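Reviewing the structure listed below.
A single protein chain has been omitted from the complex, and every remaining protein chain is retained in its original position.
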Amino acid sequence: MNVTVWNEHVHEREGAEAARVYPDGIQATIAAFLGDLGAVRTATLSEPEHGLAAAVLDATDVLLWWGHSVHDEVSDAVVERVVARVWAGMGLVVLHSGHHSKPFKRLMGTTCDLRWRHDERETVWTVAPGHPIADGVPASFVIPEQEMYGEYFDVPPPEQLVFISSFTGGEVFRSGCCWTRGRGRIFFFSPGHETNPVYHQPEVQRVLINGARWAAPVE
Amino acid sequence: MNVTVWNEHVHEREGAEAARVYPDGIQATIAAFLGDLGAVRTATLSEPEHGLAAAVLDATDVLLWWGHSVHDEVSDAVVERVVARVWAGMGLVVLHSGHHSKPFKRLMGTTCDLRWRHDERETVWTVAPGHPIADGVPASFVIPEQEMYGEYFDVPPPEQLVFISSFTGGEVFRSGCCWTRGRGRIFFFSPGHETNPVYHQPEVQRVLINGARWAAPVE
Amino acid sequence: MNVTVWNEHVHEREGAEAARVYPDGIQATIAAFLGDLGAVRTATLSEPEHGLAAAVLDATDVLLWWGHSVHDEVSDAVVERVVARVWAGMGLVVLHSGHHSKPFKRLMGTTCDLRWRHDERETVWTVAPGHPIADGVPASFVIPEQEMYGEYFDVPPPEQLVFISSFTGGEVFRSGCCWTRGRGRIFFFSPGHETNPVYHQPEVQRVLINGARWAAPVE
Partner (left out) sequence: MNVTVWNEHVHEREGAEAARVYPDGIQATIAAFLGDLGAVRTATLSEPEHGLAAAVLDATDVLLWWGHSVHDEVSDAVVERVVARVWAGMGLVVLHSGHHSKPFKRLMGTTCDLRWRHDERETVWTVAPGHPIADGVPASFVIPEQEMYGEYFDVPPPEQLVFISSFTGGEVFRSGCCWTRGRGRIFFFSPGHETNPVYHQPEVQRVLINGARWAAPVE
């Protein structure tokens, strides 16, 4: 299984909090814990074709996508290439602020808007305990500090809803959602703010390992 | 439109808190605010055939169901009659602890188990703002005191998920869920503890009016 | 309820078969049988802004869309306006070859490709008899001559599947499909070739009347 972890890789190079939490970039942290799945590479915005040349995408079974501050700088040609690969069967795992990324909005057909607020404790609840993405994930787990993402989340109703989160402010969020587009599978997982050590947390790593495995094409 | 509100009507006759909040029974409170929908009658456990004789059910477009402490005393013959009417098109709105009622479990095919705890503040969030049951319901509203119902709620994945609730303890719950069985539509709405004035709250009344209207057969 | 029937209106002006079956354009035939729903207007490609100026769309509860040979001539600005109105609650009923229209593909996030072949008998089967769109529609009905549309139909899994068709060649097609995007509801109905009198058939008219009513915004 070939995995590509894409990250805009902007916040972590600007120093401050994100650089401290993810000194080599979010993509490196994620690639490290996905290592058991097979061959894992990373790609970032500043590389030629954002590191997503046709040959790379053609060889990718599952693409993970983290973006936030520079969604608009992703070239439309690369977006269409990603989308076409999803239609052909490539899995796509969209992370946190990637909800507003071009490929995700393109595949959903909606605004993908949501409410948000900084610095909240998030509790993630499993609502589909038999789903492959919930395998080995506890009935609930806490992320001590995380940006609040709240409903209404403007996406098509998930085909499978795996996780729902609550926040200390009382908000709720459909935090683990599955869709299909063509032959491809899409998993969105909302925890993952760049200044919080979310991707260092074992439960989150388990979710993303499961998510990448679930999203992989069947053949 | 003919509506029948069924309630076991046990707690409210035993005095104490439930009697104070619903002196004439939960069924009377609900029937009163559903009055604009058409002809509304009530039925309770202690009546012959629990007030659900074949002639009553045949003339019912939507049945609302509140039960809690005496689920097992509902006769299987009446349960099968209710289920057959749902299959033929009658709408069914299941309320709160009705999650463990015989007709609901029979129609779901699962245990319908959940977590619970007393005396919590519940916040209800709309996650399907274009759904008829969300019509006129705010993006979120608070129920000041309500029993906590939490995930995992062991029901088949809702065909439409309209509301998700959070509680002060951090729990979440799929509190407004829709299914179809045969020609019939089923709406489950979880708020409604017998010692809390939940059914006196305008937002809850709006949800149940919408729910009954949505569940009504199309012809 | 305000309904707008949009048609590219090209085939029927080029004479021959389409002109004979729909002398005033498909839009006029459809508008006529939708008359009981409220105020019905028509709009076509050749009008300024394709007849879909912001004021028209803002006043439209449900938009029906027929297009085929000139999908690419629909301006992107109008497409984005239609899409934004769907997100805000406007219903959209997409007809036949409209499966490849810009608004539909934009809202689905897929190619919307399918198989096709001319001149087949189609049998439409109701697979959701309790759904509002099936109200008064027989368990099955035959369209004597119709273009064959066959699977695989590359759309997201319908949120509700109301009709499935078979063809004399043995093909099948999910011919009546529902989705939501934002607050808006989308119904796709596949029968409707421009050289066959499909829209003169009472069962088809019943489906589209139901479809427009179902797609209307709730408030």
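As written, the chains take the letters A, B and C, and residue 1 is the first residue of each chain.
What we mean here is this: contacts are C-beta pairs under 8 Å (C-beta built on N, C-alpha and C of every residue); 3 or more make two chains touch, one makes a residue touch a chain.
Treat the numbers as computed from the prediction; the structure is a model and nothing was measured.
Within the full complex, the residue among B:W6, B:W179, B:Y199 or B:W214 touching the omitted chain is B:W179. When the missing chain is restored to the complex, the residue among C:R174, C:H193 or C:R213 that touches it is C:R174.
The chain omitted from view is touched by exactly one of B:L95, B:M108 or B:M148, namely B:M108. On the side of subunit B, the interface with the absent chain consists of residues 83, 87, 106-111, 154, 156-157, 159, 179-182, using the contact rule stated above. Listed by residue number, the positions of subunit C touching the unshown chain are 123, 125-129, 139-140, 142, 150-153, 157, 160-161, 164-168, 170-172, 174. Counting over the whole complex, subunit A has residues 89, 128-132, 134-136, 159-160, 180, 182-185, 217-219 touching the chain that is not drawn.
Just so we're on the same page, only the chains that are shown with their structure count from here on.
In subunit C, the residues that reach two or more other chains under the touch definition are 159, 180, 182.
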